[in-house]
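One protein chain omitted, others in place.
Presenting chain A:
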Amino acid sequence: MQIRTTNAHVRDAAYAMPAALFMALLFALPLFSVLHQSLQQENGGGLTIQAYAKIFTTPLFLRVAYTTLEVSISATVFSLLLAYPIAYFLAKQSPRRRALYMILVLVPFWTSSLVKSFSFMVLLGQSGIINQMLGAFGIAPVKMLFNRFGVMVGMSHFLIPFFVFPILTSLRSQPLELAKAAAIMGAGKLRIFLRVTLPLSLPGVMAGALLVFILSLGFYIIPALLGGRQDMMFANLVDFYTREALNWPMASAVAVLLVAAAALAAMLLSKVRGGSSILSEEGH
């Protein structure tokens, strides 16, 4: 039994080899190089944790860390509020219709962030389509671009599909009889939602929230194009240190911390019920 299991493990591992090799060359190796870079001194020389020490005392870094957290959390909440009704609606459709509507959910997912960001600039700009329409009603232009609002719009637009699917999965895995039983016991629609459907979908919500949060931490194009100066996030800070300050150890240290934060959140994700199904097929 023990031997068979071990053999099975070896065999399963063999299937994962090509992907593992690919990841080793194109992900792990560069990551190590970044880690190594982050331990360099600014002007060359031996290994040091100087960059990390400096980071935690730099006001810019602390401000960006705070912004990253704030933006990621609010983008997660904002996306949840938009994604839950979509998932709920999808769960109630016939399989045919659901497949059709799912494509609609996925369209933004298939479009490049860059293209989407420029589209939002056209939509949300000072003389963009929305403000022109408001102007037609005599309403003064509203600033929707180069601020937090623009970032939220762009980010949730990108993140919603990542939220819809885990929620949809947990809604669809609920036995139909539960709502039926509750109705026959006398529960109205609102009570059924609040006492049965919603609590049973929380694992999906948790899994989706962590996934979306992790993705949010690394956003780069959207804050750069749709946000203002004060919306700088971790990835933008990396960009700043590499291209403007030309301080590669600092850039690398920020990158390493970003990866560490994401890894921590991913570990949490594997701990929540329903979350493991996002990370691996067999986690039920």
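Here is the rule we go by: a residue touches a chain if its C-beta (ideal position, glycine included) is under 8 Å from a C-beta of that chain, and two chains touch if they have at least 3 such contacts; residues count from 1.
Definition applied: contacts and distances are computed from a predicted model.
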item	value
Protein name, per the UniProt record, of whichever chain is missing from view ("cytochrome-c oxidase", "Acetolactate synthase small subunit", "ABC-2 type transporter transmembrane domain-containing protein" or "Spermidine/putrescine import ATP-binding protein PotA")	"Spermidine/putrescine import ATP-binding protein PotA"
Which of A:R63, A:K143 or A:K180 contacts the chain that the document leaves out	A:K180
Listed residues A:L35, A:V77 or A:L200, member touching the removed chain	A:L200
Hidden partner interface residues of chain A, rising order	175, 177-178, 180-188, 191, 195-196, 199-200
